[in-house]
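What follows is a single structure, written as structure tokens, with notes after it.
Every protein chain except one is present and positioned as in the full complex.
Here the chain labels run A and B in written order, and each chain numbers its own residues starting at 1.
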Amino acid sequence: MSVSSLFLIVLGLGFIAFVVGQQRAAGYEGDTRLKSLPHHYGFLTAIWSSIPALILLLAWLSFEPVYLQKQIEQSLPVEALNQSEEVLELYMNNIHLAIQNNQAGDDEVVNNAVLHYQRSELHSRSLITALVFVLGLSGIIAGLSRLLFRLHARVSIEKVIKAFLMLCSGVAIVTTVGIVFSVLFEAIRFFEAVSVFDFIFGSSWSPQTSIRVDQVGSSGSFGAVPLFLGTMLISAIALIIAVPVGLMTAIYLSEYASARFRASAKPALEILAGIPTVVYGFFAALTVAPFIREVGESVGLSVASESALAAGIVMGVMIIPFVSSLSDDVISAVPQAMRDGSLGLGATRSETIKQVVIPAALPGIVGGVLLAASRAIGETMIVVMAAGLAANLTVNPLEAVTTVTVQIVTLLTGDQEFDSPKTLAAFALGLMLFISTLVLNVIALHIVRKYREHYE
Amino acid sequence: MNNTEIVKQGLKKRYAREKRFQLYGKLAVLSGFVFLVILLFDITSKAWPAFSVTEILLEIPVDHESLGLSKDSEPNEEALSGINYAGLVKQAIRNVFPEVTKRQQKKLLYRLVSSGAEFEIKQMMGENTDLIGGEPVSVWVKADDDIDTYYKLETVTSRVKGEQVRFIEKLKAEGRIQTSFNIDFFTTSDSREPEQAGIRGALVGSFWTLLVTLLVSLPVGIAAAIYLEEFAPQNKITDFVEININNLAAVPSIVFGLLGLAVFISFFGLPRSAPLVGGLVLSLMTLPTIIISSRAAIKSVPPSLKEAALGLGASHMQTVFHHVLPQAMPGVLTGAIIGMAQALGETAPLLMIGMVAFIVDVPGGIFDSATVLPVQIFLWSDSPERAFTALTAATILVLLAFLTLMNALAIFLRNYFEKKR
Partner (left out) sequence: MQQGLTSEAGSVAGLNNFEATIGENLIDDAKISVRHADVFYGEKQAIFDTSLDIGRNQVIALIGPSGCGKSTFLRTLNRMNDTIADCRVSGSLTLDGEDIYDKKMDPVLLRARVGMVFQKPNPFPKSIYDNVAYGPRIHGLARSNAELDEIVITSLEKAGLFEEVKDRLTAPGTSLSGGQQQRLCIARTIAVSPEVILMDEPASALDPIATAIIEELIDELRENFTIAIVTHSMQQAARVSQRTAYFHLGHLVEVGETSRIFTNPRHQMTENYITGKFG
């Protein structure tokens, strides 16, 4: 039975359960033992009928592929399993293809595996169908029993709903755990092949130049220093642009601009934040980079066509609204009394801003800058499109550099063998990226929260 | 000298500094605007050629001899598909340029029209079999993308040879070349040939992906917000959940892509390149946005309303679902739309889960291989042909139009409900 019809069965049984439960409760109307309205009992019966079945169905859906894969492996003869990994993988692909097309081939082993697969699938499906029916029906039967009417149905329903709400808020934790585990496991496998030391301190990055496939160590070098340096170079350029411009924008809008100008200028600037990064990437690669190259060449500088400068500038512009809205928040949080104190002494507005407001807002601004830095480090599309792949160890903004995110994309979008160090390296880089942005975020959020509390 | 005079002396300098500082502020605000205008202008000017397409008028011979069909029998489907349509197109071109005889020149000649022209003819013949045996049919066929670019922009590139320029001049003189609105841009999917490429596949892919995102993230997001705002006890676990949500909002999007690859595709074995996986990954990404904005909306519901409902004997749960949530809904929806707009523009995580493949078919559901608008932009921007640049820019405009629409809707919703309140 197909998955969608299984779901339909669960829903159908649930509906029947609702009707049965409600009718049954309505029959008891006037009975003082009935603590809730009839439809509450209907819902409760429906919950009893469908929730366990649904949970079972979802669990089965997630683990069926794993189970079937195991079955295929078991069906293969020993000599097939003893082949090298590449050949085995090819073999598996053939089997899956045969299953998909439902065609018998001329390979006895493959045919056997297909048959075995189909048998196992049939078994698994029949079992789950039976179980779903049993669970669904037993829910209905439970609903018919007198026991149900001793319960306060509404309270029970609300307990179930509350559990569901709680589960949903737990998704955030599950996601974080999922991220940590998914990058950590693959990264550990990577570090089995390449030492952590070489990865973090090595100065040569060339994962593409595999000399011989069967030797792990020779499938390229994985020194990530050029990547870290490139990431920092581009992020630094971005921050050099975004921090002063964003900060001055925030200062002007919150301290000088009229309320009307502010009301229209702020959303207009926020447009910059709403533009997808791929658009910035396009602009950086096709307009800014050639422009910088031309300008550079007209003054006699040699500029790479994928210079760090182009990507950095455009990334800087992208995070201007980010910096300015964060700074705006913290500047507005500085109490007016502080400004009055300075103005009352005869300071000009700019003196007040530079010497009183900014120092007072500094922790918040620093927090904002850290968040912006984390943004810049994690930004992907602009650098993928405008920064290039050359892992040069340089701090010259006119040369091409590559970044952590660019390499992750490059390593994972080519043809994939999931176990090669080349692919696993992407997860090691992902781990580095996650850790560094996490640290920046945690520090920044902490600083900003402390700052807010200070002036509240 | 008393203090007043000392202060007076310094005033001029201090006011100059004040003015300079204000000027920096103005420049900063201005620079943001200037950049925005340059960006939009640059993209629009790059995009406009993509909305028109160059066509060349050819007389396609449809007599039995040219088609290679026998006069006696009715043409059946097999016979029709056996026709050498490419040859027909070539013949038609040669008829326009009878003077061209050299092999080398002929090759250049054939390259005037799009390689898709033969399919246009094939389709036409298939639909109108009664044309067979009649007079040659006049058809506007698409020009090759290089010719198209040359004709529309009138710039000489290395990709258009001198000979071809003369050919075009002749076509122009005979009124055999024109530009018209490029409807195919909206009705076809990706292609290797820019003049045949369109965004329909990507649009539909974006639709399926966003549908999954909305269906997953909105209920989960609202439920989480309700729990955290209304039911969560004040304890360490709740704090931890909140810290997690705030951090997730700042985790780079590409890391979510790694999660999707490792968990949804490798572990659960969901299909690569499918809107289902893309939607799930984007749901996890937009979830913090939706939770945070929903919580703010729920918090802004006046407590008096809640107290009134509770006072009438409604349970806490009933109060939340019957009174608080409906009141908070505009705010929740505004947040959801903004989250969806973010998801619509997101590219990096989708690259990780294989939505970068070259896909010609329009996806029919959430399990089919698909691509989305921003990824289509990324793919085309990498293509060397100049015509693809225009297509990329045009796709960007379409994407920006959708984003503008969504944000306008969010603003409208907010204003509408604020007024009503």
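Going forward, a contact is a pair of C-beta atoms (placed from the backbone, for glycine too) under 8 Å apart; a residue touches a chain by one contact, two chains touch by 3 or more.
Since the structure is predicted, the reported quantities are computational estimates derived from the model, not experimental observations.
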Suppose we count only contacts with the excluded chain; which residues of subunit B make the list? 3-4, 6-11, 14
Touching the missing chain, which residues of subunit A? 258-259, 335, 337-348, 351, 355-356, 359-360, 362
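In this text, only the chains that are shown with their structure count from here on.
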Euclidean distance of C-alpha centroids - subunit A vs subunit B, Å: 21
Provide the residue numbers of subunit B that touch subunit A in the complex, in ascending order. 7, 14-15, 17-18, 21-22, 24-29, 31-33, 35-36, 39, 42-43, 46, 219-221, 223-224, 226-228, 231-232, 240-241, 243-248, 250-256, 258-259, 261-263, 266, 268-269, 284, 287-288, 291, 315-317, 341, 344-348, 351-352, 354, 356, 374-375, 377-378, 381-382, 389, 392-393, 396, 399-400, 403, 407
Partner subunit B, residues of subunit A touching it in the complex: 62, 65-66, 69, 154-155, 158, 161-162, 164-166, 168-173, 175-176, 178-179, 182-183, 185-186, 244-249, 251-253, 255-257, 265, 268-269, 271-272, 274-279, 281-283, 285-287, 317, 320-321, 324, 346, 348-351, 353-354, 371, 374-375, 377-381, 384-385, 405, 408-409, 412-413, 418, 426-427, 430, 433-434, 437-438, 441-442, 445
